[in-house]
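Below is one structure, written out as C-alpha cells; the observations come after it.
A protein chain is absent from this complex, but the other protein chains hold their places.
For reference, chains read A, B, C and D in written order, and residue numbers begin at 1 within each chain.
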Amino acid sequence: MSNIIIILAIFGWAILTYIAFRLNKTLGNIFVGLIAVALPVYYFTYVPEDYSFQVMGLTLQFGFTSFSSLFAILVVILGALTLLYSIPYMNKKDRLGWFYLNFLFSIGGMLGILMSKDFVSLFIFWEIMTWSSYLIVIFSGKKVNKVGVKYMVYSAIGAYAMLMAIVLINKWSGTTNISHFFETFADYSNGAKILSSLLLLTAFAVKSALMPLHVWAPNAYTNSPMSYTSLFSGALSKMGIYGMALVAIMLYTNTGMKFFGEALAWLGAITAVLATFWAVFQTDIRKLLAYSSIGQLGYIAVGLGIGTELGVMAALFLALLHGLFKGILFMAAGAIEYRTGKTDFSELRGLIWKMPVTFFSALVAIIALAGMPPLSGLISKWLIYEALLSSEHYFLIILIFLSSTAAFLYCFHFLYGVFLGQREDDIEDVKEAPALMLVPMVLMSFGLLALGTFPGLIFKHISSSMSYLGFNDVTWEMSVLTNEWGNKIYLTHLNTMFMVVFAVFFVIITLVARKKTRRVGTKDIANAGEPILAEDNYHFSQDFYKPFWRVISPVMKYRIETFYNSFANGIGEFFQFFRRVYTGNGQTYALYVVIFLTILFIVGATLI
Amino acid sequence: MTEELMQQILKISFYGASLALILIGLYGVLTKKNLIKILLSMAIAESGLNLLFVAIGYIMNGTAPIFSTAVLDENNQLLETVTMVDPIPQALVLTAIVIGLGVTAVGLALVIRLYKHHNTINIDEIRNLKW
Amino acid sequence: MVADPILYVALPLLTAFLLPIIGKINKELIRIVPGLLFAFLVYNSIALFSKVSATHTPIIVEIAGWAPPIGINLVYSSFTGFIATIISVLALLVWAYSYKFKKLEFDNSLKYFVLLMLVTAGSIGVILTGDLFNQFVFLEIVALSSYPLVAFYRGRNGAEASFKYLLVGGFASLSILLGIVLIYSQLGTLNMADIAAHIDEMPRNIKIVSFTLLFLGFAIEAEMFPLNGWAPDTYSQAPGPIGAVFAGMTAKAGIYALIRMIYTIFDFSGAFEILLIMGVITLVVSEGIALRQENLKRMLAYSSLGQMGLLMIAFGINTKTAVIAGMLILFNHAVIKSLLFLSSSFLVYNSKDKLIKDAYGMGKKLPLTAILFGIGAFAIVGLPPFSGFWGKLYLLMASADANLLGLIALILAVSVIEIVYYFRVVNGVYFKKSKTEIEVHKPRWNASLAMIILAAAIIVVGIYPNIIYDYLVNAADTLLDKASYISHVLPNLASN
Amino acid sequence: MKRIITILLLGVTGYFVADAVFSIPFGVDKLNIAKEYLLNSPEELKVANTVTAVVVNFRGFDTLGEVTVLFLAATGLGSILFRRRKYHTGLNPQREAPQASRIVQVGGKLLFPLILLLGAYVFIHGHLTPGGGFQGGVIIATGYLLLLVSFRKFAVKHSSLTWVEAVAGVTFAGIGLTGLVFGKDFLENFLPTGVLNSLLSGGIVGIIYVAVGFKVASELTGILDTMLSIKVEVDEENEEN
Partner (left out) sequence: MDIWKLLLTGSVTTVLAFVVGMLYMGLRRKITARVQNRVGPPIYQNFLDVMKLWSKKSSINHGFMQHVAPLWMIATSITTLMFIPILNNGSTFFTNLTFEGDLIMLLYLMVVGSLGMALGAGQTGNPNSAIGVTRGLTQMVGFEIPWVMALVALMIQHRTTTVAGLLDVQVQSGTWLMLSSPFAFIAALLAIPGMFRYSPFDIVGAPAELASGPISEFGGKYLGTMMTNGAIFAFVKLTLFVDIFMGGASNLGFLLLKTFALYMFPVLWGLVSPRFRTEQAVRFFWGWPVFFGVLGLIQAAI
C-alpha cells in the first residue's frame, strides 16, 4: 500500500500546492520547498511493499523492482534539486501554481512508471507524465502549436505504440503483468516477438529521443523553463531508457534476438553522431544542450543495444550520470537566463567574471560530459568502449568515438561562448545566481567529482539492479574498472597522479610567477600590433565552427523533419479532399443515401 | 375471370402502383430543385408506402374489421361467411400518415424561413454550411 | 415515490402538454417544471437501475394490459437501463445549463423546454420500447423535435441545417417504415422478440431487403458515413446545449436502434462486418475532416461523428469485451462530448461564425470554462487518468482479441490526428492573443455547475472506473444474450 | 447526367425492393397477431371497430406518440416561424389575403357548424363506425380552414386553442397514468366495458378517442393559423446561432 500512497501523496500535494499558490506566493514556495525536502527523505527511509488491485477487470500491480529503484533514485534526487532550484528561478513568473502542479505531476508520473509492475498502470503513469510535461513545455506560451503539438504528437505516437503492444500482450498472455510477459516471451511466435518488442521499443525510443523519433526534443527542451528541462532531460527522458533497457535486455539479449539489439545499437550510434553534429552548430545554449542530450541518450542506447554486461553497466551508469551533468548544465543555462535574460551566444560573453560558481559547476559538468579524467564521465565512456571492443563492434566504436570527439567542439563552444571571451559593459550589472539556485548545482558537481574516483558508490546499485535484468553476480570494485579481457584501470592512481602533478605545478607557478604577474582586462591583448579600442569588441561568436560545417554540410542537408512535415501536410491535404464530400447541398446528401442503399443492396445480394 | 387471375391483377396493380409512387417520389426528391417540390415528392413517396402497407393487409373478399350489427348474428358471434381484413396495417398507416403530416408541416415552415432568408427556394443556392 | 419505466415516456409527454397552461399561471414555472421532471427521471433511473442490476432480470412493462406479442411493451434491462440513465442525467444537466440561458427569453423558452422534454422522452422511448413500429414512432418524435431545435435561433443557417436534416431524415423514416412493412407482411407481428424468434421463417430475399432498409434508416440516425451530411450542420447550428443533446441523446437513440436490430432482431453475421467497416470509414473520414476545420463547433461535430464511428467499430466486433468497450465509449461520448459542446458554447458565445480563432485568449477571460474544455479535450483523446482512456483501452483490447491488428493501428493513428486538432484549440484558448474584440459572456453558476458535474464524472470514472464496470459487464451480457431477451419478453413462447 | 444517375440508382434499388415486395402473396389470410386483436376487440373490450381498438388500446402507445408528433409539429412550427403571440382576440391584423367573395363567406358560415357537427360525430362514434379521433379532428380543422379562407381578418383565439390542446393531451396521458393508479398497466382499461355496438362501450377507448379528436382538431387548426399568419422576423443584424 505504501507504494501507491507515495504517488497519491505527490499528486495530492501538487493540488495543494496549486491552491497555495492561488492564495499566496510565499505559501506556495514553502509548499514546494517542503516537498523537495520530504521527497528524498521519505524515499530513502520507507520500506517498499507490493500492492495490487483490480480495475476494470485488469489487475494493477505496484512495487519497485531492484531495477526500477535505480532510476527512482535519480528521479527523487534530481526532482528534489530541480524543485529547490525552481523556487528562485520561477519566482518572477506568472501562473506558478499551474507550473508546480504539472511539475509535481510529472515527478509523480515518473515514480509511478517505475513502480508499475503491469503494463496498464505503466501506460497510465506514462501518459500522466506526458501530458504534464506537455503542459510545461507550452508554459512559456511561445510557439505552443509548433513545439507543443509536435511534442504531444510524437509522444502520442510512442504512447500509442505502447498501447498497441499492451493490448496484444494482454491478448497473447492473458495478463498485463510485466515480469510475466518477460518470462513467457520466449514462448511467443516469431511474429509476436518481433511485433510486440518493436512496438514497445518505439514507445520508449520516442521518450528517449532516439533518431528518427527525436524531432520533438530540441524544441521541447528549449521551450520549457530551464528548471524543468533539467528534470526533463535528466530524468524524464530516462523513463524511455528504463523501458528500452527492459526491451533490449529482457527481450533481445536474453532471448537470442540479437539482431534487433544490434539495430538498436546502430540507431543509437547514428543518433549520437548526428545529434552531436547538430549540437555543434547551435547558436542558442539551450538548443545546444538539448541536442547534446539527444546525443548522450544515443550512447545509452548503444550500450543497451549491444547488451553485454559491460554495455548495460555503461548504459546505466551513463543514464544516471547524464541526469547529474545535464541537470547542472541546464541549471547553469537557467541561471544565465535568469540573470541576463539572454540565451543566445551572440549576446553572451565573459560571464566567468560575474558568475564564477556557475562557471565552475558548468566546467565540472562539461568535463564529465566530455568524458575526460579525473571526472566520472571517463568511466562511462570507458565502459562503453570496452563493451564495444570486447563484443567486437568495430564500426560502432568508430561512430561513438567520432561523436564523442565532436562533442569536444560544442563543449568548448558552450564554455567559451557564455563564460569566456571579451567581457563587455552590458554584463557589469550581472550578479551571481541566487544561493538556492547554486546549491543544487554545487551539490551535483560534488557528486560528479566523487563518482569520478569512487564509481563503486553507484556500481553497488547498478549491479543489484542488473541482477533483475539477468546479469547475476556483476563484479564491481570501488575504484577499479575491469574489462572482459582483464585489463584494468586504477582510478585512484590516475586521479591522484593528475591532481598531485597539477597541485605541485600550481604551487610552483603561483608562488614563483603569480606574484610578479599583472592582472589585465580582456581588451589588453596582443592583436598583431594593433591596439584595440575600448568600444570595439572582438569576441568571437559568429560562424563558430564554419570549417567543420563546410566538411559535414553534405550530410546535414537531409533532415528527417522535412520529411515528417511533408508527410503531415500530405495527410492534411488528403482529408481536405474528403471535405468536398460535404458539399452543403442537402440533395447531394440525399443522393449519398440512395447510393449507399444501392451499394448495400448489391453487397447484401452478393455477400450475405 | 377466375379468382386467381383477379388476385394476380390486383396484386400487380396495387404493388406496382405503390412501388411506382415510391420511386417517383424518390426521383422527385433527388432531382427537383424547388424546395416545395421536394417536400411534395417526399409526401408522394410516403403515400405510396402507405398504399403498399394497406395492400399487404388486404385479404381477398374481406370486409372492414368492424363488428357492426351487419356482420354479427344474434349471439354477437361473427357470421361464418365474413372474412375480415387485417386491422393492424390500417391502424399503423393512420399513424404513418400523421407523422408524414407533421414532417411536411415542419418542412414547409422551414421552406418559408429559408425563402425569407435567401429569397429563393432553389436548393442549389442554399449552401452556406459546407465542408 | 413510484418508479416505473413507463414514466420515462408518459411523464414528459404529460408535462409537455401541460406546460403551456402552467405558463399561464406563472412564467417562471416554465423553466422550473421541466427541471423537476428531469430530476424525477433521474430518480426514476436510479431506482429502477439499481433494482435491475440487483436482480439481473429485465423489467418488462406491458402497455394496455396486453402481454407482449399482442400489446406494446417496454424492456428495461441492464443494457437499456444504462443508456436511459445516461440520457436522463444528461437531460437534467442540459436543463440546468439552459436554465436562464441568456438567449432563451420567456417567449421561446416554453418551446425550448417542451422540445427538450420531448426529445428526451423520444430518445428514451426508442431505447426502452420492445416494439419495432413503436420504435419508429419514437424515432420520429426525436427527429421532429430536433428539427425545430436546430432552427431555434433566428439566423438563416439554422433553417438550412434543419432542412437538410429533414430531407435526409425523411429518407430514414421512409426506409425504416418500408422495412417494417416487409417484416410485417411475412411474420404478422411487430414485437421485436417475436420477430427475433421467428426470423428464420422469413424468405431470404425479403429478409435481406428489410434488413438493408432498416439498417439504412437507423444508420442515418446513428450518423454513419456517408449518411451524415446533415450532422455537422445541425451540431454547429443548434443552440449550445442542443449539441450536447444531439451527441448524448439522439445519436445514442440511433445507434441503439441499429445495434438492437443487428444483435437481437436479425441473425446475419455479415451485418457485424458491415457495421465494423462502416465504423472504420466513418471514424477515419470524420476525424480527418476535423483536422483542418476552422469552425469550432463543426470541428466538435466531426469529432463527434468520429466517436460514433468508434462506437460502431466496438459494436461491430461483437465480442463481450467489445461490447463493454462500446458501452464505455457510449458513456464517454455522452459525457465528454456534452462537456465539450457546453463549454465551447461559452468560448464562442458572441462570435458570429464560431471560428476557433474567436476562442483565442479565452483562458484568461473565462478560466473555468476554458479549463473544463481542456479536461474534455484531454479526455476525448484518451489520456489517462480521464475516462476516455478506458474506453479506448477496452476497444483496443477487443480488437486485439478479434485479431484485428490493422484496426488497432488505425484507431491509434486516428487518435493522433485527434490530438493534433484538439490540442491546437486548447493551445489557442490558453496562449494565443484574441485578435477580435468579442464581448465575453460569463456562464451563470447553474451552467458552470452542470459543466463541473460532467467534468467530475469524467475524472471520477477515469480514476476509479470500477464504479461503472459491473454495470457495463451486466449490460454487455444482456445485449449479447439474445435468447434470454426473447424468453423474458415472451415467456410463453417456449411452451408453445 | 444527374438525372440518369438517379434513375439508374433508383432502378437498382427499385429492382431489389420490387423483388421482395412481389414475393409477398396478395390477399391471403396470413394473420398472426391480428387474429388476437380480432378476437379480443369484441370479446374483451367490447369495441366494434377493431381498428379503433388497435389504435387506442392495443397499440395505444403508438397513438400517444402520434399525438405527440402532432403537438411537436405545432410547437415546432411556432418555434421555426417565431410567431409572437401579440394578439389574443379573434382578429388577426397581420393577414393581408384578399377578401373572399360573398358566396364563399356565406357558404362558409353556413357550413361551419355542420362541419363541426360531422367531425364531432365521427370521433364520438370512433369505436363503432369507421373513423375516429384523427378523422374527426381533421374534419373540424377543415371547418376552421374554411373560415380562415373566407374571412380575411379571422383568426383563431390562441388562448383557447392552447387550453383545448393541453386539456386533450393531458386527458390522454392522464387516463393512461390513471391505469397505474388502479394498479393496472399504462393505458389499460379500468372502466366498465359496456355492451358491444352501443355508444357507451369500450371503456376508456371512447374517451381517449374524443380527447384525440379535440387534440387533432386544435393542433391542425393551430398549424393552419400559424402558416397563414406568418410574419417571419429576420433579424439580419443578430444572426445568432
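Note that contacts are C-beta pairs under 8 Å (C-beta built on N, C-alpha and C of every residue); 3 or more make two chains touch, one makes a residue touch a chain.
In this text, all values refer to a predicted model and were calculated from it rather than measured experimentally.
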Next on the checklist: Going by the stated contact criterion, tell me the shown chains that border the hidden chain.
Outcome noted: A
Checklist entry - Quick one: which of A:Ala315, A:Leu378 or A:Val593 touches the chain that's been left out? => result A:Leu378
Item to check | Contact with the hidden chain (one of A:Phe548, A:Tyr564 or A:Phe578) | outcome: A:Phe548
Checklist outcome for this item: Among listed residues A:Lys488, A:Arg559 or A:Arg580, the absent chain is touched only by A:Lys488
Next on the checklist: Out of A:Tyr416, A:Trp476 or A:Phe578, which residue would touch the omitted chain in the full complex?
Outcome noted: A:Tyr416
Checklist outcome for this item: The missing chain sits against chain A at residues 350, 352-353, 363, 367, 370-373, 378, 381-382, 385-386, 389, 392, 394-395, 397-398, 401-402, 405-406, 408-409, 411-412, 415-416, 420-423, 483, 485, 487-490, 493-494, 497-498, 501-502, 505-506, 509-510, 512-514, 516-528, 538-540, 544-545, 547-548, 550-551
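The definition used in the following text is that only the chains that are shown with their structure count from here on.
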Next on the checklist: Counting C-beta pairs in contact, which chain pair has more, B-C or B-D?
Outcome noted: B-D
Next on the checklist: Of all the chains shown, whose C-alpha centre falls nearest the centre of every protein C-alpha atom combined?
Outcome noted: C
Next on the checklist: From the mean C-alpha coordinate of chain B to that of chain D, what's the distance rounded to whole Å?
Outcome noted: 16
Next on the checklist: For chain A versus chain C, what separation do you get between their C-alpha means, in angstrom?
Outcome noted: 44
Checklist entry - In angstrom, rounded to a whole number, how far apart do the mean CA points of chain A and chain D lie? => result 73
Item to check | Multi-partner residues of chain D (at least 2 other chains) | outcome: 6, 10, 16-17, 21, 24, 31, 33-34, 37, 59, 62, 65-66, 69, 72-73, 76-77, 80, 234
Checklist outcome for this item: Touching at least 2 other chains, the residues of chain B are 22, 26, 29-30, 38, 52, 56, 86, 88, 92, 95, 99, 102-103, 106, 110, 113, 117, 126-129, 131
Checklist entry - Can you name the residues of chain A that touch chain C in the complex? => result 54-57, 120, 123-124, 127-128, 130-131, 138, 141, 144-145, 148-149, 152-153, 156-157, 160-161, 163-164, 167-168, 170-171, 195, 571-572, 574-576, 578-579, 581-584, 586-590, 592-597, 600-601, 603-605, 607-608
Item to check | Touch list for chain B against partner chain C, complex | outcome: 22, 29, 35, 38, 42, 45-46, 49, 52-53, 56, 86, 88-89, 92, 95-96, 99, 102-103, 106-107, 110-111, 113-114, 117-118, 126-129, 131
Checklist entry - Can you list the chain C residues touching chain B in their complex? => result 133, 137, 140, 143-144, 147-148, 151, 156-157, 159-164, 166-167, 169-171, 173-174, 177-178, 181, 184-185, 188, 190, 232-233, 236-237, 289
